[in-house]
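Of the protein chains in this complex, all but one are displayed in their positions.
We just call them A and B in the order they show up, numbering each chain from 1.
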Amino acid sequence: MSRSWRAVLRRGSGLPAPVWGLATTAALATAGCLADPYTLSTWTRILSLGLLALSVAVLAGTAGLPSLGQVAPYAVGAYTTAILARHGITAGPVQLAAAAAAAAVFCLPIGIAVSRTRGITFLMATLAVGELTAVAAGQWTTVTGGTDGLAGIPATQPWWGTAPILEDQAVYGYAVAVAVAVTAVLWWTLRTPAGLLLQGCRDDETRMRASGHPVARYLVAAYVGAGAIAGIGGALLVTGQRYVSPGDVGFEVSALVLLAVTIGGGRSLGGALAAVALVALVRDWAAATVPGRGPLLLGALFIAAVYVHPKGMVGLGRRRRQHPPVEVEVPSS
Amino acid sequence: MGPLNALDAYLIPVIDGVAYGLLLFTLAAPLTLVFGAGGVLNLAHGSLYALGAYAAALISDGSWTSLALAAAAGTFAGAAGGGLLSAALMPVTGRGHLAQALLTFGVALVAGAALVLAFGPDNLRPTVPAGLDTTVSLAGHRYPAYRLAFIAIAAALAAGGWLVLARSRAGARLRAMVDDPHMLACLGTNPRTVLAAVLTVGGALAGLTGVLGAPIIGPGPGTADTVLLLSLVIVVVGGLGSVGGAVAAAVGVGQVQSLGVVLAPTWTPYLLFAAMALALLVRRQPLPTGGHA
Partner (left out) sequence: MTQTSRPQLSARGLTRRYGAFLAVDDVDLDLAAGDRHALIGPNGAGKSTLLNLLAGTIRPTAGQVVLAGRDITRLRPARRARLGIGRTFQTPAVLESLTALDNLVVAAWRHTGTHTAWRPARRRTLTARGLHRLDEVGLGDHAHTPARELSHGQRRLLEIAGALSADPAVLLLDEPAAGLAEHDLTLLLDALRRLPAQTAVLLVEHNQDVVTTLAHTVTVLHHGRVLATGTPHAIHTHPAVAEVYLGTPHGTG
């Protein structure tokens, strides 16, 4: 899949992206028929994290906004789904739409605020947003169940009127369908001029303004759209494990996804997805073989990834053209 | 309840907020200066505080000597940590803010995991020196003596830091570098040396704050995250590289953390959200311009 995304960027090289997408989907579906339930529930979680990574990658790679706090809309989507389900709304499409919408609404005011910043201030503000959301999830007991979380969430129905999906295999199938659909829609969106305009903002926003583009509006739109993707990821998380707690949207999840995007590179969406799978599997393996050393390993991987992988997301924080950051009077446009 | 009574009821949280605010300020000030002077976002800053707090829990046994020992150990550990960080950052100089921030993020993860491995997953309670392990009467309320002493010491630390920054030669250089890194390079001071110095001194300060602040925000698995998050909020609200802004923001965040918990516990995270959003929207952000002149 990584190849397919690069093909999108370097138009016309390699196999067409849809071919790669179909091949990956087929592989995921075959795996669903063969693997045991435990493995499948792991993979459902990886698909959920994959959408979160996609959200980080598209924001960092295409729009040039390396957000450290995408776990915030992920949490909003997850809790929205959990609350809906506990109120008897278990239709999958409704849950997904509500999770995406809630995450997008959440991201709109925050996007307006953080898109005024660049560089370190953006990193700090987005990290704080992500962490504060986890804190809020732990404190808003009446709605989120506090640190205990929300348990006993009813199973999702894949469509109106169908039976709720209970088996791991069916849940996995649902997750594959949603993840593939979201990825396909995102792929298509980036192929439209919207993708070009975002890349333009990443490359040189001063030039974009001088060509009449309302850069701030584009970036807010990207932030909101990426938030909606993360929100859908959160919905998948809840459908998959039927439980949600602040630990699911905390520091370690942020770190895991950031590490994946660091390794996979922000410009290659498929690379980010593959890296999430890799990192999550390594972490699970570590948790099983050397209990308690998971975070240590994650951190060590992180440091190593920054040192040995000079490209990838790490290189994205730098805007291509550095304008002198003077002129305090100049407003964003 | 009359207004005076209401005021009286909130006196303790307000004083707690002052202690919180001063603690956070001594943490946020080095963070904002490290950014201002070196363009580095140090996400491992909270871990240095945690290091100091664990040192206090480990060494301080209620005697003054042990507290002094803990302070020395915490300061040294913080300084060493800061120095190591600046060395670790050397290879990624010039690779952009994000690479540096992610590296310190990785260091924070490793440090957090290592501290849990070394000291266990529980929150530790450091022993306060016997002389301060009491309460004093404050307008009719009993208030922990240690906190009052902490307020005095932290205020002295903050004032001392301000004096160094405002009056000394090194402080002048630092301020010059925050204002214009290129100019300082022209004057013959190596920006890397300044960055290493700021990281080391900032680390020492964080370690010392950790020792002294341990009875207020104690050592535990979440300590580094908590203090880092609050320091980040303070720096964002106060403005990058601005020590004066950090003072005002720290006082505000301290009150939100203490008064807010009393008045509307659910809403404290949102108050911090709102403060950040407001600061970002109201303050004019120095966005890149097309001025190539």
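Heads up, the rule we're going with is that a residue touches a chain if its C-beta (ideal position, glycine included) is under 8 Å from a C-beta of that chain, and two chains touch if they have at least 3 such contacts.
Note that the structure is a prediction, hence the values are computed from the model and not measured.
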| item | value |
| --- | --- |
| Residue, one of A:Ala136, A:Val215 or A:Ala272, that touches the chain absent here | A:Val215 |
| Among A:Gly88, A:Gly152, A:Pro193 or A:Pro291, the residue in touch with the chain that has been omitted | A:Pro193 |
| For chain A, residues in touch with the removed chain | 9, 11, 192-193, 196-197, 199-200, 202-204, 206-215, 320-321, 327, 329-333 |
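The rule we apply is simple: only the chains that are shown with their structure count from here on.
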| item | value |
| --- | --- |
| Gap in Å, rounded to a whole number, between the CA centres of chain B and chain A | 31 |
| Chain A residues within the chain B interface of the complex | 66, 68, 109-110, 112-114, 116-121, 123-125, 127-129, 131-133, 135-136, 139-142, 205-207, 209-210, 251, 255, 258, 262, 292-296, 298-303, 305-307, 310, 313-319, 322-332 |
| Chain A-touching residues of chain B, taken from the complex the two chains share | 35, 39, 41, 43, 88, 91-92, 95-99, 101-103, 105-114, 116-117, 225, 229, 232-233, 235-236, 240, 265-266, 268-270, 272-273, 276-277, 280-281, 284-292 |
